[in-house]
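Only one protein chain is missing; all other protein chains are in place.
Take a look at subunit A:
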Amino acid sequence: MLTALLLTLAGLGLLGLCAVPLSRARWGWMVVHGGALVASALFAGLGLAVLAGGALPAQALPLAIPGVAAQVAVDALSAWFLLILGLAGACASLFALAHARHAPPRLLAAYPLFLAGMALTLIAADGFTLVLGFEAMSLASWILIAAEHEDAAHRRAARLYLAFALFAGACLIPAMGLLGGAAGDVSFAAIRAAPPEGWVAAAVLGLVLAGAGSKAGLLPMMVWLPPYAAAPSHVAALMSGAMSKVALYVLARVLLDLSGPAQPLWWGVPLLVLGAASAVFGALRANLESDGKTLLACSTIENVGLIAVGLGLAACFRAADLGVLAGLAAGAALLHALNHALFKSLLFLGLGEVQHAAASRHLDRLGGLIHVMPVTAAAVLVGAAAAASLPPLSGFASEWLLLQALLAAWRVGDLAFQVLGVVAVAAVALAAALAAAAMLRMFGLIFLGRPRTPRAAGAQDGRLAARLALLLPAGLTVLFGLMPGPLLDLAAGAVQILAPQGVTERGSLAVLRVGDGGARYWPIGVALVLAVLGGAVWWLVRQRSPAGVARGPAWDGGFMAPPPHLPFGDPMTQPSATGFGQPLRRMLGGSLLAAHESVVMPRPGDPGPAHVTSGQMDPTETLLLAPVARLRDALAGWADRLRDLSLTACLILPFSTLVALLALTAWLEAR
C-alpha cells in the first residue's frame, strides 16, 4: 500500500514536470487537474484504508539522498490527515477542472507539486523528509500565490508569503536538528526513543510553534495569511483546507507524538493560549473585512486557533494524567480539522464560483445572488452554517466536543491552569459567536438583498463540474455533521497516538457522549427535530396565507424612489460591508485591531459632502513586520557604510579579522 502511495507521489511529480509541455496541448490542463483529482482520491482512499486496517511500517524512500536515511511510513495520524488532504484536494481539483481552463503553465506545474509536497510531509517518517516535503509545499504554493503577479498587491502578498515560508524553514530545520540530538539520527523512531528534555525541549517547542504555527496561521505569525486571497480559488481552497492542516499535523506530530508523553503541564499552554488568541482575532477580523476571500482567510485563522486549542488542551490533560479528557480534546481537534477542511474548501470554492460569475469578490459589489445562482447559494449556505457551528452540521459537533473538553479544564489540579481554562472557554465561545456573525454577514451581503452591480444581476450558476465541486463538500459537510460518532471511531487510532490512554467508546451512529454521565449530543435527533419544526412553520405559513406568494417592490430603507437607470434600486440604500461590521468594529476593534473612524465635515457654507473614513489595521503588521523592516534597513545601512571605507581601512578590515582569528586560535590552544 505504501508502494501505491509512493507511486502516486511519483506520478504527481511527473505530472508537475510534464505540465509545461502538456500545457501546449488544448487538453493539457485537463490531464493535469484530472491527474490531481485521481491522486487526491487515492490519498483519501489510502487514508481510509489505513485508518480501518492498521498502520504501515516505516520503509526507506527509494530515491534516497546520499548520507540521509529518508523514510516514509503511514500511521493512523498520518492517515487521518491524508484523508483530509485527499478530500480537500478532490474538491479543489474538481473545481479546477471546471474553471482553470486558461491557467498559465507555471500554475499547472506547481499544482501537482503542491499536492505532492503536502502528501510527502504527511507520510514522512524522519525529520529530513518532513522538512523536505514542507519546503516543497511552501515553494509550490508560493508559485501559485504569485499567479496574478501583474498586480502590485499580489506581488507583495507573494513576497510576504515567501519570506514567511523561508522563516518557517529556518525554524523547522534547527528544531529537527535539536530533536536528532548528539547522534544526529532524525528518524521518528530514534526521536521517540530519546525525547527532548530541558532547554532543548523548550527550544524545540518555540521553534516548531514559530515554524509550523506561522504556516498554519497562528498568532502572531499570520500576517501573510489574509493576502493569500490573491491565489486562484481552488488554490486558496486547498491552502486553507489542506495546507493549514498539514502545518497543524507537524505541530501535533512533533509536540505531542515525538516529544513524548513525559512533558510537563506547561507544554500545551503556549498552543492553548496562541490558539485562543488566534480564534478571537481571526473571527473578529472576519467581521470587518470586505473582501470575501480575505474574510474566509481570517475565518481560517479562527478555526486553526480552535484546533490548536484542542491540541494544547490534549497535551495539558495528558501531562495531568487525565487520559480520557486528553482523548476528548484530541478527538475534537482532529474532527474539527476534518470538518473545517471540508466546509472551508466549500466556502472558498463557492466564492470562486461567485467571483467567476459576478466578476468580483468584494462584498460591496455583490448581492441578491440567491435568485440567479441557487445551487451555489444553497451550497455556500451549508458551508456558512457549518462555519457558524449551527447544529446539525459538521462544525457544531466538533466545536461542541472542544467546548466540552475546555469546560473540564478545572479537573487539572493547578489553580493557574484552571483560571487559564476559564479564560480559554470565554475566548472560544466569543470566537464561535463572532464567527457566526461573520458568516451571517458574508452570506447576507453576497446572496441576499438586491444586486449592487449590474454584473451581479447577470450572474448564473456554473457548469456541471463546478456544481459537483460545490455539492460534493456540501454533501460531506451534512453527512459528517450527522455522524460524528462513527468518524470519532475512525479517528481512534490517531487519537491514541496523541493521547495514549485517551481512547474510549465515544459514540454510536446516533449519539455522541463526552464521557460517562456527561453531556450527550444526538445529531440525527437534532436534525429530525429541526426538520419537523421547520416543516411545521412552513405548513403554518402556508395555512395563514392562502393567496400564495406575491412579490412587491423592496422597501428602500425610506429613501426616495430610485431613478429609472437603476432598475435594481439605488445601491447606496443597501447596507454595505463596512456598515454591517461597524457595531463590532466600534465595540471590539478599537483595542484589538486599531480600528479608527473619523468624520470630516465641510466648512460652514460649503455645499460639499462630509466624508467618513474608517478602517482597521492588523496590529501584527505594526508590531512585528515594521520592526523587522526597520532592522533590515538598519543592517543595510551598516553594510552600505562598508562601501565608503578608505583603502587603508579596506586593508585593515581583513587584516584585523585575520589577527583576531589567529588570536582566538592561540587562545584555544593555550586552554
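As a working rule, a contact is a pair of C-beta atoms (placed from the backbone, for glycine too) under 8 Å apart; a residue touches a chain by one contact, two chains touch by 3 or more; residues count from 1.
The rule is simple: contacts and distances are computed from a predicted model.
Engineer: The hidden chain: which UniProt name fits, "Hydrogenase-4 component E", "Sarcosine oxidase subunit delta", "ABC transporter substrate-binding protein" or "1,2-phenylacetyl-CoA epoxidase subunit PaaB"?
Structural biologist: "Hydrogenase-4 component E"
Engineer: From the list A:E150, A:D606 or A:D644, pick the residue that touches the absent chain.
Structural biologist: A:D644
Engineer: Touch as defined at the start, partner being the missing chain; which of A:Q460, A:S508, A:S545 or A:T665 qualifies?
Structural biologist: A:T665
Engineer: With the missing chain put back, one of A:A60, A:L479, A:L509 or A:I652 would touch it. Which one?
Structural biologist: A:I652
Engineer: Considering the entire assembly, which residues of subunit A contact the chain that has been omitted?
Structural biologist: Its contact residues with the unshown chain are 644, 646-648, 651-652, 655, 658-659, 662-663, 665-666, 669-670.
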